[in-house]
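A single protein chain has been removed from this complex, and every other one stays in its place.
Labels A, B and C are assigned to the chains in the order they are written; within every chain, residues are numbered from 1.
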Amino acid sequence: MASLLFLLVASFGIVLALRVLARWTAVSASPFEVEPWLSGHPPTEHALSRYHARWYTASVVFLAFDVEMLFMYPWAIVVGHLGPGAVVEMFGFLLMLLLAVAWARREGAFRWA
Amino acid sequence: MADSLPLVYVVPVMVGLAVVSLSVAGLSSALEARDRGLSVGSGLTLPLRETARLMRQRPRRTVSADRLLWRSASSAVIPLAVLIVAFVPLGAHALVDHPLGLVWINALDVVAWAVMWLLGWGVNSVTGLVGGYRFLALALGYELPLMFALTAPAIAAGSLNLAEISATQDGLWFVVWTPVAFVAYCWGVLGFSVRPPMDPGAGSDVNGGILAELAAVDRLLVLAGRYALLVAGSAAAVPLFLGGGAGPLLPGWGWVLIKTILVSGLLVLAGRRLPTLRPDKLLELGWVVVLPLVVAQDLVVSVIAVATN
Amino acid sequence: MNLSLVDVGFWLCAVVSVVAGALVFYVDSMARATYALAVSFVAVGVALLLMGQAYMGVIVILMMVMEMAVMAVYMVMFMGMNPALMPMSMVHSHRSSIAAGVGTFLLLGAGAVLVPWPTRRGAPTGDVTSALGEAIMESHMIVMIAMGPVMVATIVAGVVLSSHRTRYDRLGDDLDRRPADDPQPGGVGR
Partner (left out) sequence: MGWCIAESAADADVLAVLGAPDEAFASVVDHVWAQMSEPRVRVHVQAGSEATALLDEVRERLRLGARRLTGPDVRRGFTPSADAMAPEHDDQDGAAAHGDHHDHDGGHDHSSMMMPDGIPLAEGAEDRDGLEMDELHLPLGPVLAHWPAGVVLRVTLHGDVVVDAEVEQLAASGIGRRDDPAVRAARLLDAAGSVLALAGLPAEFARVRRLRDRCLDGELHDGHEVAQFGDRLGRRRVLRWVLSGLIAEGSHGGSEELHARLTALFEQARAELDGDAVPPVAPAVQALPALVRGMELAEVRLWVAALGPDLAPGLADQEMPAEAAHG
């Protein structure tokens, strides 16, 4: 834990050092402010807005499915000595989920809305 | 954790990561120079010159940008790569030798979701926005296969500790009997490092996406960070699939280094060979083809694990 | 009472998680609010790590960063206002929500402090992660078995509730249109 914390500090330290160094090496240290890149046109509105992510159904399926990983890792290290029963159970469980995924695919969950 | 390498090793590990990242970037631009009919040598040194160019540039920001989120995101890419490498055993031990090293690597690759989306969001530009959301759409496709791919070596070794996983592979590397997991893992590495062909979030076809508004040191941190993530992901593949530090003559860390360079070099080559995989093409493929294949791979591995135990 | 490094770390995480949690209601941007919540959860994850629950700690960090990354997308999409550039309020009925929040916090806090916690009997096993794996597969198998149908139901309900076009729109009334009629090309099998 301590070494992880140390690494976190050290790596962000490097980033900070680069940023400080850049203030020195850059032709000017003061940032300038511009409008966003629109092929040479001025913006008609701010880009930050209610952005329509058209894969939201897929993200719902994802959120449900990824809870499964919670069990997968602890299971992975004990399956070797728990024997065939553990394999059957886990993959029965996964098969059920994959069937749900196949059904979701037919409903167009992985398509753009 | 008692077996972690002393903290002084942080320095060589970070220097190593930087050198390998620069070399891989050099390989990429050397190949491009060759394709353009220019001298390969000028391509090899391009990353260094590009670094100098960006360090000289005046910093730039966009109007009404969320600078806190944008700056945090561009600053976080390199630390993310460093932390992943910290869990990779260089021989017998890693900088952080944690019993759950594998889960940590998974957790860190997920942080890339936040970082890349925030890079696109913070800038207040349509281009960045489209890029960030495209990255997330792609991530929904590659993440589950990546997670199941990570599970395969864990089942085979009966451990989540990377040093133990790599030690279990004496004689037979996991890549030999878990090839599907290895490929799915590499696919995920390209995904979270936003490198081609998994780089629609930064593609030319969306005017540069999350990279479009980055200049000066911000751009340097992200471009270098993408290579560092690629190298870090490749380094993690070594204990997981490629026998860790096993190999004749050289010390363990030497083999880890060589294998890391080979894997990241191969991923760069694959990136040049394949066109950008757009999320609208890939999302469904990830779920209905790759995911079942990787689950089947895990099934094979666990049957073997049970049979040999 | 000796204050060890772990204690200091734990209290630091506790403060960070509460402050970041409060920031969710203070900041004026959906992205900042969501990621403030993510920071709060990461602090909780680290606190769990410090309590020796390594697996729970890492998995909380893993899951919550991922969920928050997706939740940010929802927050931006579905809150009916500009998600970043306008002052906003994350609460409905301001006064009663503050009262409810403070009340719940005090109740739970008082419970945690005042309840006579039992003293530990025995010691935890060396490897809590594999103990968890064994528990899931053996003594708590019923949980595992119940989870399957629950998750399938979640996927089905989520898809039904969120999708605008379903199989009949895509595949025709007899479900035999190939390739499916989608507004966007791509996908498997075409």
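Couple of notes before you dig in:
The definition used in the following text is that contacts are C-beta pairs under 8 Å (C-beta built on N, C-alpha and C of every residue); 3 or more make two chains touch, one makes a residue touch a chain.
Bear in mind that the values here come from a model prediction, so they are computed numbers and not experimental data.
Looking at the complex as a whole, the chain kept out of the display touches A, B, C.
Within the whole complex, the absent chain has one touching residue among C:12, C:77, C:90 or C:160, and that is C:77.
Checked against the full complex, the candidates A:53, A:69 or A:101 give a single residue touching the omitted chain, namely A:53. Within the entire complex, the positions of chain C that touch the omitted partner chain are 77, 82, 85-86, 164-165, 183-186, 190. Although one chain is not displayed, chain A still touches it through residues 27-28, 30-35, 37-54, 112-113.
Contact between chain B and the absent chain runs through residues 29, 31-33, 35-39, 42-43, 46, 49-50, 52-53, 56-60, 63-64, 126-127, 129-130, 133-134, 196-197, 199-200, 203-208, 211-216, 219, 272-278, 280-281.
In this text, only the chains that are shown with their structure count from here on.
Chain A has its Cα centroid nearest to the centroid of all protein Cα atoms in the structure.
Averaged Cα coordinates give chain A a centre that lies 13 Å from the centre of chain B.
Between chain A and chain C the centroid-to-centroid distance comes to 14 Å (mean Cα coordinates, whole Å). Contact with two or more other chains is made by residues 55, 59, 62, 66, 70, 73, 84-85, 129, 184, 186-188 of chain C. Those residues of chain B in touch with two or more other chains are numbered 64, 66, 98, 100, 103, 106, 121, 124, 133, 136, 143, 160, 280, 283-284, 288.
Residue ranges of chain B in contact with chain A, taken from their complex: 1, 4, 7, 10, 14, 55-64, 66, 75, 78-79, 82-83, 86, 95-96, 98, 100, 102-103, 106, 121, 123-129, 133, 136-137, 140, 143-144, 147-148, 151, 154-155, 158-160, 207-208, 212-213, 216-217, 220-221, 279-280, 283-284, 287-288, 291-292, 295, 299, 302-303, 305-306, 309. Of all the residues in chain A, the ones that touch chain C in their complex are 1-2, 46, 48-54, 56-57, 59-71, 73-79, 82, 85-86, 89, 92-93, 96-97, 99-101, 103-113.
For chain B in complex with chain C, the residues that touch the partner chain are 64, 66, 68-69, 98-100, 103-104, 106-107, 110-111, 113-114, 117-118, 121-122, 124, 133, 136, 139, 143, 160, 278, 280-285, 288-289.
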